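Of the protein chains in this complex, all but one are displayed in their positions.
And then chain A:
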Amino acid sequence: MGQLYLNKVQKFYGDFEVIKGVQLDVKDGEFIVFVGPSGCGKSTLLRMIAGLDATSGGDIVIDGIRVNDLPPVKRGIAMVFQSYALYPHMSVFENIAFPLRVEKMAEDKIKAKVEHAARILHLEQRLEQKPGMLSGGQRQRVAIGRAIVREPKIFLFDEPLSNLDAALRADMRIELAKLHRQLKATMIYVTHDQVEAMTMADRIVVLNGGHIAQCGAPLELYHKPANLFVAGFIGNPKMNMLPVTCKGTSAEGVLIDYQGQTATLPVDGTRAKAGETLTLGIRPEHLLLDTGDLNVTVVPTVIERLGAQTVAYASLDGKAENFCAMLPGTIGIRPEQPLPLGIKAADCHLFDADGQAFERRVSLTDIDLNLLGTTAA
């Protein structure tokens, strides 16, 4: 079992509150990813769960036991560090065996366990080598091996792939996902890379300034971001934001006005008041080349052709903020030539003045069948 419950967890450095009452319930076997910009507290939170940093307030509960005052080894966790933290003077075998030697386990048992871990991680041929002779990906696997042999309830990963190059990172992502399925253990994974978060997580926890901005399945975060922060953070390139005025609400949604054009956005607008200034969000990949419910004309300044797509960066109404459109790869557009784009009302996100989203009327079960079981959180 590997169930984790964080109850109003807080962390102070002096008077500065780094973690502001985080509340989170992790089910056994879940793959949870903490994402957020640097300095949002995601690594600190992980280190608090690990027991490397003390907790200033609240409870960390693993399998029903409050572990705040227990050392890491008694919490039933294992951690994989960003720099791998392999012992350079020990062979791969000894590195993986380290936690077992600390436990003073019998030699034959150690051998069996290390060999089992090495088989899972395809390290059988490397057991006698020193970490210095291994490639980045192999070192990463040794670090994971050291975590596996302890058979922890919860695996903690602190940006484990950030030292690898892009190709290897993609491979390791797949291997980690496989490993998770194979071990069926609870895993908590910290990253600043949203691709890693989107591809591996059962649930993503987006942290911002020490509290949870939103917690949900990857596609839930993509289609129903709860606030401006999550909307801007998840998705690449970033969501475009347009200032609009609320003209009234109806059963169909909220009627908005953008520079004289009006449209009804299908969102739950019970909170919206007429005359309020709201923010409309539209993802670059949802912009259309023909007319939509709203139409804007932008002048691209930079065009990036990625092959499969073309990304056009433009300034809107002479403002500095880049307006970004992701268009088909073969489209014939040029810089400095006006580009008319359409926006479908159904693709729009709408946020109030505080940055909180009006819930979109999108049925997530249409998008991702997995969500049928896990939306509860």
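As a working rule, a contact is a pair of C-beta atoms (placed from the backbone, for glycine too) under 8 Å apart; a residue touches a chain by one contact, two chains touch by 3 or more; residues count from 1.
Here is the rule we go by: contacts and distances are computed from a predicted model.
Chain not shown in the complex: UniProt lists it as "ABC transporter permease", one of "Cytochrome C oxidase, mono-heme subunit/FixO", "ABC transporter permease", "Spore germination protein" or "Rieske (2Fe-2S) iron-sulfur domain protein".
Of the candidate positions A:14, A:64, A:132 or A:275, contact with the hidden chain is made by A:132. From the set A:1, A:54, A:102 or A:274, the residue in touch with the chain omitted from the display is A:102, counting the whole complex. In the complete complex, the hidden chain is touched by one of A:78, A:148 or A:228, namely A:78. Seen across the whole complex, the unshown chain contacts chain A at 50-52, 71-73, 77-79, 81-83, 85-89, 98-99, 101-103, 131-132, 146, 150.
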